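All protein chains but one are shown in place.
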Amino acid sequence: MTIPLPPSQVVPDGVIGLDADPGVGLWRGAFRRLRRNPSAIIGAVMVAIFVLVAITAPLLTSYAPGSAEWSGQVTPSSVPGPSPEHFLGLDRFGSDMWTQMVYGAQQSLVYGVVSTAIGLTVGASLGALAGGFGSVGGRIGDWVDTAVMRLVDIMLSIPSLLLAVSIAALLGQNSYAVMIAIGAAQVPIFARLLRGSMLSQGKADYVLAADALGIRKTRIVMGHVLPNSIGPTIVQATLNLATAIIEVAALSYLGLGESDPAVAEWGRMLVAAQDRFDAAPRLALLPGAAIAFAALGFTLFGEALREALDPKSRR
Amino acid sequence: MLRFVLRRLALMVPVLIGLSILLFAWVRALPGDPSRALLGERATPEGIERVNAAYGFDKPLIEQYLTYVGALLRGDFGESIQTGRPVLESFTERFPATLELGATALLFAVVLGVPLGYVAARSQGRLLDTSVVSGSLLGVVTPVFFLAILLKLVFADKLHWLPTALRQDPRMDATHITNFYVLDGILTREWDASWDALTHLVLPALALGTIPLAIIVRITRASVSEVLHEDYVRTAEAKGLARGTVSRRHVLRNALLPVVTTIGLQAGLLFSGAVLTETVFAFNGIGQYLFEAIGSRDYPVLQGFIIFIAIVYSLINLLVDVSYGLIDPRVRAA
Partner (left out) sequence: MSSTDPLLSVRNLAVTFVVRGQPAVRAVDEVSFDIRPGQYVGLVGESGSGKSVSALAVLGLLPSRGVQVSGNVLYRGTDLLTQSDAEMRKLRGREIAMVFQDPMSSLNPVVPVGVQVTEVIRRHEHADKAEARDRAESLLRKVGIPDPGRRLREYPHQLSGGMRQRVLIAIALACSPKLLIADEPTTALDVTIQAQVLEVLRELVADTDAALLLITHDLGVVAGLCDDVNVMYAGRVVESSSRNQLFAAPRHPYTGGLLASIPRLDAPRGAPLHPIPGSPTQTIPWDEGCAFAPRCHHKIDACLGTAPPLEPIGDRDLRCVHPLDAKRPTTAEAGR
């Protein structure tokens, strides 16, 4: 479930530019453009806050997550709100809300990063394989290309969230299932991206020129084509992180994934908050807003990054 | 055109075959006896025997696979372990609900989103544009189930403006023919039943349609902005045509092409979102059914669901591509 972007910003082939030296010039220019872009800065700040909170969670609170220590204070009609000992109050099980929130951030970050990493490594490898062989051509090359892309088509035959749900449901009730499932749902996106990038660059003039000069194909691929594909891949990974965070919560909401109450997770917190909304709306509002916050940060930054890396930028 | 459709249908086949192989392989890969794995905790000797007979787990793999595919082609998607009813039957019974919900959500998204995106594009850079852009960004990142929960808790549970759950008040005892509740009410002239079904649709459709709304707004805005700078719009202006003519015939007819494609792509989002939204509102569609199946580890339902969705989703994508050819004359030539 990647958040689709306007067509002008869709990068089907991932070609950044025919930079002879793809390393220095493009990135520095991109960095400069990013610095001037307000939404990039906002996004970066939001991401930084999220990551910081997630990493330093144990330092931010002295309580343990899911401890339910103060369950005695919770009654069917009231859940204690913010107080000096409990910054955000308690949740309906009697755990400290602030602790739940910061450890939830940790969970979201871990899940998001791991699943995106899985999707990236598997997807990019498949895509590079298909693209690399595809651009080389010949019977074997085309066969590998087609085979890989058929596999990708199968994965794309159902919507990505449902794919994740199906895989997670079939794999069992644990966090690994969730991460693998969401990662698997991202594989086709990265595969298509890399393949497209490699294929279109295979036709690029500078590749033909290098080939004519006698440089070996593998060197061309490693030294030029791959570096050019890094940019769009990073952009896609950032945007996918946003979706992954949302999907993790969605899967928890559906009852998949980690069921251990000692593990705090925003999606599950939303499930629990539903029937106490009257008494304590913050139980639902906080985790929901947090999910949106994290996703927004990554999305803003990812889109700004995409604009910054595009040499055909209108600015 | 016909060739195009046939070719696409032909391409669907290997994909579906591949999918069926994967699903088939998965069941066999589960730890332990396949039949035991399917039944989970409810495994009893009779149950195992029944499943073995039904699935033929004692026969050679190839034969099992062919039986499996044969059954699929006959429309036999297996039976729910929970209820014993054929899976396909349960799907077709509940699919209209999801369809009704999805269509309403999509309608909402398009009717509101296209004009909003157009207006934002024309007022580029000014306050209206900025607020529309920010609003749509927020709409894209807000999880659909969070929105659903909020809407339900605020407008239904707290304010009692709209019903909190289900598709229709069960006390209504309405007659159902097509299982499209709103339509049914109209067909049977039970107007109050129709209206009741409609009010039950409002909140879920609002929640489900928000993300597609945001996306449609963004794409419309981007597309219109681009088209406004095209040479043929300048030609139209140079002809002295009325502003409305320029907007409709020259700007919109071109700008809406990518939007139409997007609408088709929303189908995927709508399916995913429907699963979550139906769960929140106990809206009895296939999404709700899936949720129940997950909870009870009803694997035949899960498998059947995957195949069912794959077929439906591919058909929808096909429809979208065909429609694109109908709208854009340049594609028709290809």
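A and B are the chain letters, set down in written order, and residue numbers restart from 1 in every chain.
Heads up, the rule we're going with is that contacts are C-beta pairs under 8 Å (C-beta built on N, C-alpha and C of every residue); 3 or more make two chains touch, one makes a residue touch a chain.
Owing to the predicted nature of the structure, the values given are computational and were not obtained by experimental measurement.
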Task: List the displayed chains that the omitted chain touches in the full complex.
output: B
- request: Identify the residue among B:W161, B:W191 or B:Y232 that touches the chain left out of the display.
  value: B:Y232
Interface with the unshown chain - residue positions in subunit B: 125, 230-232, 234-243, 245, 249-250, 253-254, 257, 327-330, 333
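One rule holds for everything that comes next: only the chains that are shown with their structure count from here on.
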Message: Nearest whole angstrom, what separates the Cα centre of subunit A from the Cα centre of subunit B?
response: 23
Query: In the complex formed with subunit A, which residues of subunit B make contact?
result: 14-16, 18-19, 22, 26, 137-138, 140-146, 149-150, 153, 157-158, 215, 218-219, 221-223, 226, 258, 261-262, 265, 267-269, 271-272, 275-276, 279, 290-291, 293-295, 297, 299, 302, 305-306, 309-310, 313-314
Message: Can you tell me which positions in subunit A touch subunit B when the two form their complex?
response: 1, 3-9, 150-151, 153-154, 157-162, 165-166, 169-170, 242, 246, 249-250, 253-256, 270, 273-274, 277-278, 281, 284-285, 288, 291-292, 295-296, 299-300
